[in-house]
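Apart from one protein chain that is not included, each protein chain of the complex appears where it belongs.
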């Protein structure tokens, strides 16, 4: 029999299963929200929600444990890769990922991220680079752009005394243990889609046991940049992307 | 008047002025001794003994403060670059250098060395890579070669669980703040001469205010390698050099 | 000089600057961050050194380095950051170099929260790092005191070549109060003789935080202990309210509240309220937590009916009070944790309980100062320590 | 099972393995390193996890992670390394996850030296990290005890979801003694319900070391305090020698030496020697430093003429002894620092001094057990604390 | 073009306006009033049915405040296909 | 060839034999006896004057136990040159 | 003896901080002791903010209290939060423009001020904090409005200088409103 169905709607977009739906404490327009959603979508797509484990950082996304509907822990500032190492080494069948800000990962926690990558820990790292310390009120991060004013570089980052930006993808891709290292941005729908793909690829790297994977996401902190959210996204495109070129920095096929 | 002088001798080689002459506690044939002497010779040659400051590490060379006839401090394990930063920032006219082992610099202290380099601290680092933790009895270091047996990798370093060697020159030369980064070896008289030149160049980099400089020296630890000193030097050449290629990794001219 | 309304954190920063701090190294952490931010602005203006370190571990070791150069140097942080500094602090102690540390305590343990707390008392006063040493610990209760004690911290650190800490909580760090700032001091022109400044025209100097031989290391420890004893002899500071007053209408206190910092000032309100109700209570507020005013407390214990220790933790200074009181009077405890600030009403209630427990004189509304009844030695089990949520 | 002659460090490692430790993360440091090295060999053989971390900071956070997964996990280090773990330990405490930490103490402060010491007492017992928490601290005095207490540490850590530490010094770590090892325990088959193992077929679990709201964080703290109180009620352990013996020729002790670990066993030699000279002295050796045997000491204080605390530090446990004794008897101190091990002769001399100071009975060579004279309450100033080099 | 249907959860919305910026059809506006948290919120206004359900708005929304539905044009044989 | 003169400080020498390994002239040998620290030590043995003072031995010595001197062949006019 | 404590409460962005600080400045400049202390929620931006000011002519002990004697509530959640807390006999001054429900307590004085509307009328919706502060001064008399005007002159940030007169105007409008309303109440 040929049925003519009543006029219906199809869901094009809704909150992924791997998110709890708890409202976030993030500022209006903060890209942590988008980054969270992409990770949750990737988890849903790969069907790994029940074996995924989040290691949340100290930073604005310390609350991430509350937003993902998966088993979660919160690490000490910068130590998420070490904590994740502990979690993964004792249960290698789980999919363990850290979610870290740039202060957390590139400043206080640079030793832990480098060594996790160096050892080729089979972990995934979602690295949200917003060029400042969001949570503590916008101080300079190792990723702050030259000349950029922050609450701890009030006259702008002077590279002679405060150094140049540290580029984590470039650095980590030097390490033999790193299997997949990519940088994406969240400044437009198109870039958001690409970011999602990279996140999926990073998780796949782990699922296939190929070693350390990291996706760096250029993101905005409208509050501390003191910009409207829309302008902040533009600023990512015009100011951050030139210094932090997007792309795949390492894709190792063998494990 | 033409004088015929009595038959005399000229000093070809003697202990440099910048060494105290205190006998060392190093094992027979340990290359720390040679590395010390080269640094002291460089200090003498550059005439900077009276403004040179050594930051000694924790490692076999913790005693270095005793062997150099210059102002010295001993840092906590791995923190020499931070301590040196403190010393140099308050007295930029002094020539401050750290002397660090591979456990100290590449393991526990990797955050401090990376950030000192990242900030382009105008410091010099002498990095003695002997592929093990000498002082504590020969445990695995981040620089231990794949397959190499140590007291904490009794079956040999398995790169799948313990990672691949971390190559500090390759890593640090990624950073914009690094001005001069070179790797040399101490396994033969010819290499020792080259090492000396690199050390001089590193100090010059600092004297000229061009930023962070580091010379990595491949060295032996006959005791923990369980080799005769002569064999240990050969082993550097045959086993270490292929993994840690010698050369200049970065030479930035502008400051 | 006119008073200014300043946040504790900023007032401390400005006070340090006026005390001649030459270099600041630190890492952001709430509720201390304004101090770092203030420094980031002012220090470069003055041609002095400001550097945001990559971590607290790096910060304390930069401080260590600059201190070895004989320069006035400081860092500031909050509880978790202070934990990370413990190894460095122990090295600094072993090296006899002067440094100033400001700890704006927050709720713990762990990441805790950013609310005010006093639970770093042990970590600071009992030395959290390995080995036997003891920093000087100064605990302000007002922004003005924070300013004054910051200057004092530099003086004491240099006089004794030791670690001097200013220990406050988030309330004081975040609160604004009117302050009078001292004048700007001149920077020292020559570094001390032991400083690491390059061996020009003199024999080399070394700063060495170890002694391979046990007898040498014991000698170093004895020197540290000697220093601690000297500091204990000379530098005890505290403030008392409504205790032992000889004039006016206030009675000599029979009950003593002991509290420091914010807990101390809140307790003052409670003590005043209890006095209104006729309870003869006074407040002893230690300003130096290390050296601890143990002699004074022991003196007070000779005559007091009982003590109430109030802290924003689960009972840390309590131990030092008990050690000072030495079993001569009951010691009760009222503590709030997790970032809760005790309220005057709650403390007042505890004072009343103590009053009852220790058997207050029948006619407790005495008009003038009177001699105290001799105090029975209390049964030991009365000296209860407890955390109360009331 | 036949006895084996084993180094303390290796015996502890093997004991942990037999207690079912599933993962070990650590960093080399003398005088603990043999423990790590032993693990590097044995754990992979058994298919368990061994990982040399990049630092002590990383090691403790790896331990934290594995503990969150509900696995039996441990690390070991020595004093400076333990200082670096303080932030992590505070996080672990806030998270109520069980971990075992072995600290083989060395001379401090700073880099100190690699000689034996007990100067991490404060750092371990008074919690060195920020916040209010208290690990269980077990202090063995023989290699056999180290073995037994290691197994106990795992049990207690899991029972109370807390940090349990085995605190020893370089003497015990490096010394060989005959030991009987327990049988190999089976590994647990299912992780506890709270463990972070992936939210399969159940609601998600979280391990969260903070509470943003002060009242929530206070609730967490009250839970920690409740746990501490329960542990204090149930887990106190100590060993006594020549105290309160009702049989044979030994007298009830009038003087009590209190010492733990290596200092405790050396003191035993001294106590025996003093007994030979007819001094009625006994030894109380706390095995749990936390919870501290305060009730027992307070009981002993009711009858004892005096206490002598012997430590390999400048007087740390001393404070807890004084708090327990509560002013009821004089407490003397003999301490050696910097890696010096006190010698029996020196302690014997201190016992004699204490004997004289506290006025020993005229006929002090009594034959059988006798009732003790009631003890006068000593003047407070007699309770001197000092570091002596004699 | 497909017809879209957008639902904004006004209690989740924080009024960041990112969705407005990316909507190719101008179908989202800001509310006049405030939600409980004090924000003006995004409102889907689609009088002429311009919204295509492209979901760009949802893609950039940091607060997953937007759900997007699209008209399913009934296809003959769909039920059949499903029953295979 | 220039003539060398080598002095080994036997109390500093730890007998590692590195100098022996590099001496192109075979002018260094190990001692029979031990020094105060219990090491056999390097001994410069140069009966035929083969040592050129090339200082390779000193260059590799980790304990700066070796000093090297070289004969200065008197040159006519040297004094003159110096007095210019 | 002067002893006065007041909590300012509202959304982030409503001027809670500046309004309350201004009172503190004025108190200091009037030679009084004063403490000002903020507390924030976990949100980085948005969420609620509140500041407590204590003014006294004696050394101030507690800078925080469980039951404040006065509350200036700039939004409705603040009314909800603080109404039950205010000490008996105390004052609740609330922004009537944003309040959905009248406060119910009868043992405190509740004064509605249409602050948002008033500020909007003045063309400066952001100055609702000044309207409320003016009202507070008027009702409590803790400090004269003129004293606060002086502090405004001293402490208005440089980039807002052009708003000085408007600020003063808002202050005075608040005071006027309070006079009328409290007469009515």
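Labels A, B, C, D, E, F and G are assigned to the chains in the order they are written; within every chain, residues are numbered from 1.
Definition applied: a contact is a pair of C-beta atoms (placed from the backbone, for glycine too) under 8 Å apart; a residue touches a chain by one contact, two chains touch by 3 or more.
All values reported here derive from a predicted model rather than from experimental measurement.
Remark: the omitted chain is touched by one listed residue; of D:18, D:272 or D:296 this is D:272.
Only one residue in the set D:5, D:46, D:187 or D:229 touches the chain that does not appear here, and it is D:5. Screening B:19, B:39 or B:60 against the full complex identifies B:60 as the residue touching the chain left out. Here the missing chain is touched by one residue of D:274, D:341 or D:354, and it is D:341. Of the listed residues D:23, D:175, D:281 or D:297, the one in contact with the hidden chain in the full complex is D:175. As for the chain not pictured, it touches chain D at residues 3, 5, 142, 171, 174-178, 262, 265-270, 272, 341, 343-345.
Assume only the chains that are shown with their structure count from here on.
Each chain gets a centre from the mean of its Cα atoms; the one farthest from the centre of chain G is F. Across the two candidate interfaces, B-F and B-D, the one carrying more C-beta contacts is B-F. Taking each chain's centre as the average of its CA atoms, chain D and chain G sit 56 Å apart. Computed centre separation for the pair chain B/chain C is 43 angstrom, with centres defined by C-alpha atoms.
Centroid to centroid, with C-alpha atoms defining each point, chain F and chain G lie 88 Å apart. Touching two or more other chains at once are residues 14, 39 of chain E.
Along chain G, residues 42, 46-47 each make contact with two or more other chains.
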